[in-house]
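A protein chain is absent from this complex, but the other protein chains hold their places.
Up next, chain A:
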Amino acid sequence: MVRKAVLYVLLTLGLGVVVTPFGWAVLSSFKPEQEIRQSPPTFLPERPTLDGYRALLDQMDLFIVFLNSVVVAGVIVAANILFCSMVAYALTKLPFRARNIVFALVMVQMMVPGIVLMIPQFVVVANLGLVNTIFGIVLPYLVMPLGIFLMRQFMAEIPDELVHAARIDGAGEFRIFFRIVMPLCKPALATLGLITFLTAWNNFLWPAVVAQTQDRYTLPVALAIFSNHQTSQYGLLLAGAVVVVAPVLILFLALQRFFIEGIASTGIK
């Protein structure tokens, strides 16, 4: 009994430490600049205000930047749902001599560090004339290895007889893929969609390299550039941080089961 109580106290303290930076930022984003810097600090905003958010709207083309982030994330999610599933289908349900080689390539892509690829990838994008375009921002992420991995694991569980039976009935592979296999993969697709959305939404370095004018920035890029120039205006920056983080946190809290179990399953196998 005592042991359990001690555990709960420790876990709660730990949770406090983990959540404080967020909680404090959210609360402070609703305080006027002066109250933010006040000592000793106030816990709840004494004079709640939206000044920070207003300043953000004034000084940043928030609508365009938000829209860019949504488009980038949307394209990446859609592409991964389709392409990762297609590769996984080839790897699990189609006779394929080079199966192991293709899977090895997936693993290679997963292992190669981003910074090693960044410069030559940028040279490729520059040669394709895609610098400062949304397509250039999404291009390296259209088929992510983690997604292939996830879908392959799930599709391996689908009985081969199902696919064979459809083949005997004369159905083509695309028809089997879209009509039979994909509908069975819905839970895995939800996980895949969520993981790719989070990755795409939070991605910072590559978009910061490819996007060069404000009308192509994604939210994290815009906020990063902003925070380098406006180091003194905490109200504004905290409001920006809340706008970047909130959509992801809401989505994560709502769908956390898919996400955490997806991560756990890729780790053990």
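Basically, contacts are C-beta pairs under 8 Å (C-beta built on N, C-alpha and C of every residue); 3 or more make two chains touch, one makes a residue touch a chain; residues count from 1.
As a working rule, contacts and distances are computed from a predicted model.
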Complex member absent from the view - protein name from UniProt, among "Chemotaxis protein CheW", "Signal recognition particle protein", "Sugar ABC transporter permease" or "Zinc-finger domain-containing protein": "Sugar ABC transporter permease"
Of A:Ala55, A:Ile137, A:Leu150 or A:Leu237, the one touching the omitted chain in the full complex: A:Leu237
Absent-chain contact - pick from A:Tyr89, A:Phe154 or A:Phe258: A:Tyr89
For chain A, residues in touch with the removed chain: 4, 7-8, 10-11, 14-15, 17-22, 24-25, 28, 36-41, 82-84, 86-87, 89-91, 94-96, 99, 102, 105-106, 108-109, 111-124, 126-127, 139-140, 142-143, 148, 173, 177, 198, 201-202, 204-205, 219-220, 223-224, 227-228, 234, 237-238, 240-242, 244-245, 248-249, 252-253, 256, 259-260, 263-265, 267-268
